[in-house]
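Just one protein chain is left out here, and the rest sit where they should.
Moving on, here comes subunit A:
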Amino acid sequence: MSTATTRATPAPAGSVGTARTRVEGRDKVTGAARYAGEVPFADLAHGWLVLSTVARGRILSIDSGAALALPGVLTVLHHGNAPRVDVDFVGLLGTRPDPTCALFQHDRVPHMGWPVALVVAETSEQAREAAETLVVQYEKEDHDVAFSAAHPDAYAMDGVMPAVTGKGDLDAEIAASATVVDAEYTTPEEHHNPMEPHAATARWDDGRLEVVDSNQGAGWVQGELAKLFQMDPSAVRVRSEHVGGGFGSKGVRAHQVAAVMAATALQRPVRVVLTRRQMFTLIGYRSPTVQQVRLGADADGRLRALEHRSLSVTSTVHEFVEPAAGVARAMYDADAHHTANRVVRLDVPTPTWMRAPGEAPGSFALESALDELAEGCGIDPVELRLRNEPDRGPVSGLPFASHNLRACFQEGARRFGWAERDPRPGLRREGRWLLGTGTAAASFPAGAAPSTAVATAEPDGSFTVRIAAADIGTGARTALTQVAADALAVPPDRVRVRIGDSDFGPAMIAGGSMGTRSWAWAVTAAAEELRERLALGSDIPAEGITVRSDTSAAVGALARKERHAYGAQFAEVAVDVTTGEVRVRRMLGVFAAGRIVNPLTARSQLTGGMIWGISMALHEESVRDPATGGHVGADLAGYHVATHADVPLVEADWVDDPDPDDPVGIKGIGEIGIVGAAAAIANAVWHATGVRHRHLPIRPDRVLAAGTGAPRA
């Protein structure tokens, strides 16, 4: 029996702030890491979802006979035989569930690709064939999928923030302005497309429901499944060890609910994996936006008027707002300051959070408009932004916890070589390429949410930390190992962090750039208390010494302030005047995003966000066919995401910016990287060509149609 203690261990140099390769890295490069669809189960059956082929209507009949007669087919679930679920609840994040996950509850079809049945068979090939055999008759109704600024049914909608804010007389301030920008910007429907399709396996294990899933919060999914199926949460366990990307899409979705229904009906394990095509209608997406921005400024660039209005889409079954107009509420003040988020309900799937919801499309419009204002005022775009730094929250009036945008711009401009830039557009030509550079500001809220963690001192001198965190590629598992090591004052190799299991207790999800910060807080609290306990000198019994933490009170006690991460984005582009192709040549982002726990993985996450910005600026666009109400090209050939050849040298760095009110100083870095990135590229395209591009993506046909304002060589 070991009686090791940590008393004799000298405090090592801190691990937080040092580069460490991923704890699970070896498993990921050897293929040993098992994702949700890869955990073996004996007697596993395979489910295949059947989606509607009409965009609006009613199911008249589902003829399962032919499907059930096929070899290996076990059952067909649909609204006529599925168990009832309850959607009348508010979940962990304070929202009601999207009824899309309430499978097979009625005969209504509210959008193309609505799940109407699940076929379960011994093998996935058998399930797929039977699913394609299933005959579903519909009563089709006229659908409305046409999204436009002129849609008559738009209404203001509160989401995570009030729909409308306003102060001052816009028209008067516009009239008094020396320079005015009044422009409309649009962004298209965009899809998360994590590389790992959503997958879940459900089984009953001695009266307890176990779901092996790919999600952004095991406890989140556990809680929602328990409520949907009206079970005690302790009777549901959700595990999610490795997650192949999420970006906002991996909460409770049709696949887990379908797997649970089938596992219950068959009393054997059932796996449901979404196809890439199904992901376009079943996992949420980023709404298209139409945004009107009006800016008015004095001759010195000071904003007198700021108006940002955004319209996005939601479904007929659920309300979700993409709050693109919210970004101005933190970034810029003006004597007259008005923002509004509105939605229109169409016969489409419900959109959801997608990396930097609100800020990503909102910053494209607002930061493009700022660039247009800089041009109009004849002021350098960096200087214009620095002249308009607010000293308090423009809408809230609250003080900033920290505000380091200026440092980002100064460091970024120095490294990018901004001072040598000739602001005039359309002047630089290299063969058939026109060259330009652009910049934009970025911000994203820095929040924390209550979490619990468990820290155990093991008899062998090691430590185990358990928390229902999710590592969706962020590096959270490694970061938490470093945080725990520092709090315990031991080297990281003595700490084992276990995540992705709802049995570890309530915790924040990987979302809102709040995951690692919220978990690190709970891990720090548990580990520090454990260290204090051990300092008393007690021997460690066989079962170890365990301390639990709950940060609810500490997080709840945070003073109300404007809390944000900031960034400055810089891009250089080349525009082919003969084909209209835009290529990004280099990108630099400098961020003030709290204390950086692991520079190696943090750099990956920030550049990953910036690469999302390249993809958003130039490639991503989901096209909806008005005739069928469905997507055109709902796959990775039809929906372009940036690949290797699209991505040049992209660099991210940061300035010292520890959060003053966080135990570790963390702010969160999951989303700030994409914010402003598309605007910086669009502004660079203007600088190259002399023509503004206000509609994303900046496709070759748009560039050719717009022409160039450049003088002919």
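Heads up, the rule we're going with is that contacts are C-beta pairs under 8 Å (C-beta built on N, C-alpha and C of every residue); 3 or more make two chains touch, one makes a residue touch a chain; residues count from 1.
Following the convention adopted for this analysis, contacts and distances are computed from a predicted model.
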{"item": "Name of the absent chain as recorded in UniProt (options \"RNA polymerase sigma factor\", \"Phosphoribosyl transferase\", \"2Fe-2S iron-sulfur cluster-binding protein\" or \"Amino acid/amide ABC transporter membrane protein 2 (HAAT family)\")", "value": "\"2Fe-2S iron-sulfur cluster-binding protein\""}
{"item": "Option from A:193, A:256, A:291 or A:350 whose C-beta touches the chain left out", "value": "A:193"}
{"item": "Selected from A:493, A:532 or A:635 as touching the chain missing from the view", "value": "A:635"}
{"item": "Residue of A:53, A:81, A:95 or A:275 touching the missing chain in the full complex", "value": "A:275"}
{"item": "Residue touching the undisplayed chain, where the options are A:243, A:257 or A:401", "value": "A:243"}
{"item": "Selected from A:177, A:474, A:549 or A:622 as touching the chain missing from the view", "value": "A:474"}
{"item": "Absent chain, residues of subunit A that touch it", "value": "21-22, 24-35, 37-38, 40, 123-126, 129, 192-197, 242-245, 247, 273, 275-276, 472-475, 600-601, 603-605, 607-612, 615, 635-637, 641-645, 647, 649-651"}
